[in-house]
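Here the complex is missing a single protein chain, while all its other protein chains stay put.
As written, the chains take the letters A, B and C, and residue 1 is the first residue of each chain.
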Amino acid sequence: MPKLNLDPAKVTSARSAAAGISQEIHTFIAAHTTAAVERTVARLFGIDGVDGDGVPLANRVVEDLVRGGILPRGAGLALGNACASLALTPRQAAEQIAAGRLSLAKIPFTPDKARAAADTHADEALRRIASQRKQRERLLAELGEGPRPYLYVIVATGNIYEDVTQARAAARAGADIIAVIRTTGQSLLDYVPYGATTEGFGGTYATQENFRIMRLALDEIGQELKRYIRLVNYASGLCMPEIAAMGALERLDMMLNDALYGILFRDINMQRTFIDQYFSRIINGYAGIIINTGEDNYLTTADAVTAAHTVLASQFINEQLAHLSGLPNRQIGLGHAFEIDPSLPDSMLLELAQAQMARQIFPEAPLKYMPPTKHMTGNIFAGHTMNAMFNLTAVLTGQGIQLLGMLTEAIHTPFLQDRYLALENARYVARAARSLTDELIFIPGGKAEQRADEVLGQALALLRRVEQLGLMEAIEQGIFADVKRSRFGGKGLEGVVKQAPDYYNPFIVPMLTKKHLNGGDA
Amino acid sequence: MPKLNLDPAKVTSARSAAAGISQEIHTFIAAHTTAAVERTVARLFGIDGVDGDGVPLANRVVEDLVRGGILPRGAGLALGNACASLALTPRQAAEQIAAGRLSLAKIPFTPDKARAAADTHADEALRRIASQRKQRERLLAELGEGPRPYLYVIVATGNIYEDVTQARAAARAGADIIAVIRTTGQSLLDYVPYGATTEGFGGTYATQENFRIMRLALDEIGQELKRYIRLVNYASGLCMPEIAAMGALERLDMMLNDALYGILFRDINMQRTFIDQYFSRIINGYAGIIINTGEDNYLTTADAVTAAHTVLASQFINEQLAHLSGLPNRQIGLGHAFEIDPSLPDSMLLELAQAQMARQIFPEAPLKYMPPTKHMTGNIFAGHTMNAMFNLTAVLTGQGIQLLGMLTEAIHTPFLQDRYLALENARYVARAARSLTDELIFIPGGKAEQRADEVLGQALALLRRVEQLGLMEAIEQGIFADVKRSRFGGKGLEGVVKQAPDYYNPFIVPMLTKKHLNGGDA
Amino acid sequence: MEIRPYGDTLNDGAMQLSFTLPVLPGAEAKEAAKQLVHRMGFEAVSVVHMGDLGEGFSFFVVYAKTPMAIDFSSISVPKVDAKQMGFYQINEFIRQEIGRKVVVIGACTGTDAHTVGLDAIMNMKGYAGEYGLERYPEIVAINLGSQVPNETLIARAIEHNADCLLVSQVVTQKDVHIPNLTQLVELLEAEGLRDRLVLVCGGPRISHELAIELGFDAGFGPGTLPPHVASFIVQELSRRKH
Partner (left out) sequence: MEIRPYGDTLNDGAMQLSFTLPVLPGAEAKEAAKQLVHRMGFEAVSVVHMGDLGEGFSFFVVYAKTPMAIDFSSISVPKVDAKQMGFYQINEFIRQEIGRKVVVIGACTGTDAHTVGLDAIMNMKGYAGEYGLERYPEIVAINLGSQVPNETLIARAIEHNADCLLVSQVVTQKDVHIPNLTQLVELLEAEGLRDRLVLVCGGPRISHELAIELGFDAGFGPGTLPPHVASFIVQELSRRKH
């Protein structure tokens, strides 16, 4: 569907406003850390597992740092110090802490040794992640993958073993990507649950063991089908960087990771989120994981026609923040959605214009295109038709990642048959219409072009306003998604601390510089 | 969806080959008549009803003509003669014939009086039909109609009263056109059943009373909805002109009427069909009824990709034959269909190319576009998606009449809910995409254009071959739909007779010259 | 009046079903599908589609006829007991019959984060052309938003001396809403607050009947508009006063 004629000057201005916004927030981020960031360092040092009360050891470590007042120095140094001083592995140290037999603040601090030990332990983690990344590349080369847009479906039974059955069946039916949806409420937990789980509501707990179980299942079926099947889970929430680390270790391929989602939609404190997303994205970037941003969510509360520009503005911000975390464009799966009220005339024209506009403004990004959800009703037949129009739009505009709509969207998380029908719908439409992408063009100056120009103009104006206000202030004023959040409100603020002058996170630099990944960000 | 670049020379050549084919057949037609044609004259003279054995009076009259050896002179003269000589109405004459009390051949023949009486009785019929036509025009002006493409659905319960319920519901759900499908087997009856009927299989008997019942129901609902609802039935079969006459009298708005359908798909003798179709179309033309040709049927036995050109070739022939019957382009609803195997790549591209090609080659014809049928399966969900793609193609290429696909096509004649879902699907797609028609263009020289050119070229070659062979010979060779029919085989040959030198059909000239329709064919 | 499903002939009993069976597709699977539907009492069972879902599952589309009928005249549905009033009428009613502002607190409770439905009822801008409760001059509407623990909701109710609680529950997988709603009633009873409050819940799978069953005063499902809810609240408050 070649080229809407967009004003390149507007695109450049919008991008530079977003860069300004991101830079400003980055100054704040760079001076802070959070409980979650430090738990992540602990996890990457190999501190997995829970104590007798089921509390993750990583949490025990950070509680100990807080108690000892040395969280601002970072878990890396504290653990490095302990390991070096006491000749323990980080895991052993953590177990002793959990048992109440060790307190990190009480160990005399020898900065150089601490730092060296931290770097050593970090390096081990980096090697594990790098090897997972290389394994992905090997498998992709060996098995190949489906054509774009990749077909993305969710499993959400609440039980990881049922999820496996459903995921394997979906892969057979043509899915390229499986996302294991998370149970309600997990994003507000300030720790990551542990082990294989079978009890979730509207989704399945994100645990490292669940990641591993699903990765194994998908690798198996991928071998059988001779097609690499990608695995997705959610980073966003109070444990954003921790889950990103788990994903990196277990070779997830994509992660939901939005700089604003937690703030706006989960009332997580904005300072906490900004700091957490930065490190989580560094990890995603290093691991070769594609992030999925959540702009689709705006349109579940706001109107898709009048709020279209907020999606675009947020995409620009997410892109710039992602760049600061070292994510290359091809790992930035910006989100958008087919959510225009189907009772409106021209809804298909407007959707095509919006999708094509996003495609052109972010040409290298594997855009993640979300199906109709809020206008889906219990009329599964009408819903299936809407999904067909969505599938067509995704193919015609060359989206990167196509999350398939379910005919039962308004009813329940997908049944096995719902997902199958969704894949059948998408595959038929893609097969029938794929080459129309190169066959049809928009007339110059037509309604589609006018609409895209209008949305771009509004997004630019919005970004300029946000740049003036600063992002935090803008959110306080309720500029995004009609939601107002205070800088000091929301969940998780207590986990935010200013970095001490000698703060050190042994992962930031090597990850940003793509250590062990010969060929830079390859 | 503007303009494929088609070679106008090929179009002109194809049209002129079709004109040659039609002219040749017309010479044959003009020298013959059939039992059905003469029954039609009798019917138009007001000879409705059945005798004690349930045999239609019109059949009794023609049997009498056959017995008396005067069928070649035509029922018009014979009845005119009887009425003039015996001071009877045609109906009274027919009743006496049926009672065995009168034989037309036995009445001394006074040609001038006979002809004058025939003209008088014909004129009454012409006035009735003309007034129905004007009533339609009045209602259309008063009530208006839906936007194009008109949404066309079928009812086929077998019971005219259930059909009424279903038709009224369909009109409320957005249908513009209701077709009452005929029971299996009716097209092979050499008479028209009588009265209201409640027992059909796969459809409902076409009777004049059933026409009347449905017309009334649709007029009522049209008034309520302030939208004129069109009524369709089938002419084709052994009673083609008779049913056309009934349709004219009861203000049907469209009739299935194809010059070749009966020959190829019902093994009706070709001579019989050619003669019958000529007069039936004259009646349709005079009554302002849009004909629907049946090219879609080719694709139920042949492959829609490799046989695409046979559809186009047949459209050209149907068009030219229709012109010879005095049908203006805007009453020629040429048929075609969305029948490409959905498992093929690019099916949507090929369908769009074909539909757009037809649209351009017959710009004034209200093309009748048929939905997928043969690739529909019991998977109603997959079928509903195919129907959505069909609906989109219909809208994008500006078809005139859009026959809606049913998700249960492979299962049963439509349930109330099936039709509702079909209308909902079509209305959504039209609303969403209507303005894309003007927004998207095919790239010049692309696959769609190449495909259209290929099909046009093949159709031209085929038409040239048929022109050389003559249409009858071509059918004998099995050139259409892979079906071979002999000139002397099939049903109904016995009803074909050569016209006597004094043969007279009092309807041909006034109908062709649109008598009583002030303003010519207006 | 006995009624039956309708396909294309009155009382033909025609119905469409689709479902999955945990067996590989094949003649036996198809027969199993047919027998299963037959065993449910259906007649003329026609398995029109069998698809391979993979992993040893098959998908079926079935048409069948039920001989079952239902006496439509005997159906009665418990309905929210309140006269429908509009925005102006409701405010006037409060002024006349209650004589002070009505305090309403809303929340999506438990882990539910679906605020759109509750917002439709409460937000200033309202829904489908009807103002939300925040716009009513005689109502003090406090929307606590998403993922509010029952305990927090009760604490706020006490703090603001609320007249009415509005609870939204949208996620219903594995019936997660039932214990959550039940727990709220139990907590309120334990605190002796239940009778002081008009207790209302809503959501796409909530019916008035279910709400009553769970110990609420009213329940509102899909398509609810703010004045429906407000009408009930104020009339219930006035009833209790008298």
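What we mean here is this: a contact is a pair of C-beta atoms (placed from the backbone, for glycine too) under 8 Å apart; a residue touches a chain by one contact, two chains touch by 3 or more.
Everything numeric here is computed off the predicted structure, so don't read it as measured data.
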Selected from B:R136, B:R168 or B:R434 as touching the chain missing from the view: B:R168
Options C:A14, C:M122 or C:V140, residue touching the unrepresented chain: C:A14
Contact with the hidden chain (one of B:T184, B:S343, B:S486 or B:T513): B:T184
Residue among A:G54, A:G69 or A:G378 touching the omitted chain: A:G378
Where the unshown chain meets chain C, residue by residue: 3-7, 10, 14-23, 27-28, 30-32, 35-36, 39-42, 46, 57, 66, 68, 70, 72, 75-77, 79, 205
Absent chain, residues of chain B that touch it: 158, 165, 168-169, 171-173, 183-185, 188, 201-202, 265-267, 300-301, 374, 410, 412-413, 415-417, 420
Interface with the unshown chain - residue positions in chain A: 156-157, 159, 162, 166, 377-381, 408, 410-416
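Quick note on the criterion: only the chains that are shown with their structure count from here on.
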Between chain C and chain A, distance of the C-alpha-averaged centres to the nearest whole Å: 33
Averaged-CA centre spacing for the pair chain B and chain A, given as whole angstrom: 60
Inter-chain centre distance, chain B versus chain C - centres from mean C-alpha coordinates, in Å: 52
Residues of chain A engaged with two or more neighbouring chains: none
In chain C, residues with contacts to at least two other chains: 18, 51
